[in-house]
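Worksheet: the structure to be examined is printed underneath.
Yeah, one chain of the complex is gone here, protein chain that is, but the others are all in their spots.
Which chain is which? They are A and B, in the order written, and residues in each are numbered from 1.
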Amino acid sequence: MTTRFETEQKSGLLQRILTALPYVVLTISIVPIIIGFVWIIVATFSYRTQGILPINAQGKIGGLTLQNWTFLLDAKIWRVTFNSAMIALGMVVGVGFLSSLTGYALSRMNFRGRKTFLGMTLVLHAFRPELLLIAIFQVLLFIAGIPIAGKAFGFNTVGGVAIVMVSLELPLGIWLMKGFFDNISWDMERAALIDGASRFRVWWEIILPQIKPGIAALAIFNFISGWNAYLIPYTFTIGTKVSNLSVFLNQFSSDTSPMGWNQVAAVGLFQLIPILIFFIFTQEALLNIYGGGTKGGA
Amino acid sequence: MTPATLLVTVFFFVPALILFILSLTDLASSNFSEPWHFIGLLNYQRMFSDRFFPKILGNTIRYVTLTLIFFNVGLALLLALLTSYINRRAGFFFRMLWLLPRITPSVVYIVMWRRMVQQAPFGIINQFLGWFGLSQQPHLLNEHPWLFVILANGFVGASFGMLIFSSAIESIPKDLFTAAKVDGASTLQIIRDITLPMLRWPLLFVTSYQTLSLLVSFEYILLLTNGGPGLFTTEVWALTSYKRALSTYFGTNQWGYGAAWGLVLVVIAITASVIYLRVFRFDDLVQEPKIDVL
Partner (left out) sequence: MKVELTNLTKRWGDVVGAEGIDLSTKDGEFVAFLGPSGCGKTTTLLMIAGIYKPTVGEILFDDRVVNTVPPKDRNIGMVFQSYALYPHMTVFQNIGYPLKLQKVPKDELQKHVQRVADMMGIGHLMDRKPAQLSGGQQQRVALGRALIKEPQLLLFDEPLSNLDARLRLSMRSEIKRLQMDLGITSIYVTHDQIEAMTMADRVAVMKDGHLQAFAPPDELYDHPKTLFIAGFVGNPPMNFIEVEVKQENGSYQVLGPGIHLDLPADRGEKVARSSKVIMGIRPEDISLADTGVKGEVYLIEPLGRDDLLDVRIGETAVRVLADPALGVRMRDTVTLHFNTDTAQLFDPDTEQSLLW
């Protein structure tokens, strides 16, 4: 960056220290995180660990093994992985579709109630929904009582968890999408209308292709929140059939569980893998959405 | 549009209303099958006269202010300054690393912290202490619960401010720095006289936004200490509300009582969001459509 300045008077050594100092501070500050990740990877492949060192049965360094991964043979893990994937995909598709349509309408169309809806989105996107879980619990109990919808979206269903998560994420999604749409040239949309397209067609054929990077970023963001979700699945489901990876993992990581730390680490790494893959391939998009996400993508 | 409205109504407005109504009832799992009653403000009376009310209030204030000052704003600002100061690619790399805790599943992240703080020879921190010849500690989490509650939250929380501040720093016109340099200002002077004043609004924004987030968040505490060790040591307001109503921790789900705790926060949160949206002029971001036809 350009905020670097060399001052002539300073001696070469002092200068070099000053240049290196930020790197040193940054590296030290990040150490706990790195160590955490090192531990989880080492632990996954070892018989036991002491600190971050792998230990064999004799108490010496060593004892690398794959036995911690035997959990993959258990059908339960695939059940909860499937549920996690469904919640994540539900978030990607549900929030993506609904917020790109609603965001478009709010950004670009004149209709009655637009102002009110915008104001609502604005307040809700800043509002944290954790507080409403108690009441949402009652809503889900109520939905569970409805004949057909209850089986799909009621209390203690994967659908219920997904739909709650989609709803709670919607205001942020709509606000972000609106920000993306705001930046699109009006003339282009006018041109398409004159060329003979309907509003829906303009949205689909002309506008959406322009904001592909934004949609992708939102999709990644939603996938990660869905895949990682803990609190909502934990609160609204009972038992492995409908719970997800996070809940499953937490159950077995509690101190009373028979599962050893190393198996816990293996399950944890298993859950981390898709996240890390996203992380590696979509860094720029992630930085943008986690940073700009709240100030309206504008 | 319509489905979005429906979902937002069903899962925001209806719940907010239900929460309010619940807080006036004695609804609980222990008497779920019996008819429940409106009991007026009894839940609120009970809440304020709770023996642990001052403790929980104090915990909440401590949790929010310390995490905010040291991490979500303090460390965030330091990281933003440092990563902007160094080589662009390196800065980007460090910011990416700092994003890791945020995108790691909360359960996995807390498992890492739990392993960090265990007693020797398993705990990672104790192992490092040993390597450096320092005396090893007993179970650190039980000894210093607040330290680790704040660390665990802070390592996640710092990245938000860091990203906001860095993009604000990058949008400061470069001419300003050049001019200051020509005038002979030192790096520290430049930070004090140019960078920080330009960051006034981002600072205020991050502070208010993160205050609200911290006030209502409890997931990491739930996973790390569940409010313990012992009685209410690290229990914060939002966690109390959640546990009273939705966990079997107290033997029974007291929906009505938990709702009363929750509603106080909901009112604070909504008021605060409305105020800060005003202050930060979010409505300026709202432009009028420039096409009349539908």
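The definition used in the following text is that contacts are C-beta pairs under 8 Å (C-beta built on N, C-alpha and C of every residue); 3 or more make two chains touch, one makes a residue touch a chain.
All figures in this text were calculated on a predicted structure; none of them were measured in a lab.
Chemist: Where does the absent chain make contact, in terms of the chains shown?
Modeler: Counting the whole assembly, the omitted chain is in touch with A, B.
Chemist: Identify the residue among A:L193, A:A216 or A:L276 that touches the chain left out of the display.
Modeler: Looking across A:L193, A:A216 or A:L276, the contact with the absent chain belongs to A:L193.
Chemist: Please output the residues of chain B touching the missing chain, sorted low to high.
Modeler: Touching the missing chain: residues 288, 291-293.
Chemist: For chain A, which residues touch the unseen chain?
Modeler: Output for chain A: 185, 187-188, 190-198, 201, 206, 209-210.
Operating definition for what follows: only the chains that are shown with their structure count from here on.
Chemist: Taking the mean of the C-alpha atoms as each chain's centre, how many Å separate chain A from chain B?
Modeler: Centre separation, chain A to chain B: 16 Å.
Chemist: Under the touch definition given earlier, write down the residues of chain B that touch chain A in their complex.
Modeler: 1, 3-5, 7-8, 10-12, 14-19, 22, 75, 78-79, 82-88, 90-92, 94-109, 111-116, 121-124, 126-128, 151, 155, 159-160, 163-164, 166-167, 169-170, 174, 177-178, 181, 186-187, 190, 195, 205, 209, 212-213, 216-219, 222-223, 238, 241-242, 245-246, 255, 258-259, 262, 265-266, 269-270, 273-274, 276-277, 280, 282-283, 285-287, 289-294
Chemist: Mind pulling up the chain A residues that touch chain B in the complex?
Modeler: Contacts found on chain A: 1-5, 7, 18, 22-23, 25-26, 29-30, 32-37, 39-40, 43, 49-53, 98-99, 101-102, 105, 107-111, 117-120, 122-124, 126-139, 163-164, 166-168, 170-171, 174, 179, 182, 186, 189-190, 193, 199, 224, 227-228, 230-231, 235, 245-247, 249-250, 253, 261, 264-265, 268-269, 271-272, 275, 278-279, 283, 286-287, 290-292, 294-296, 298.
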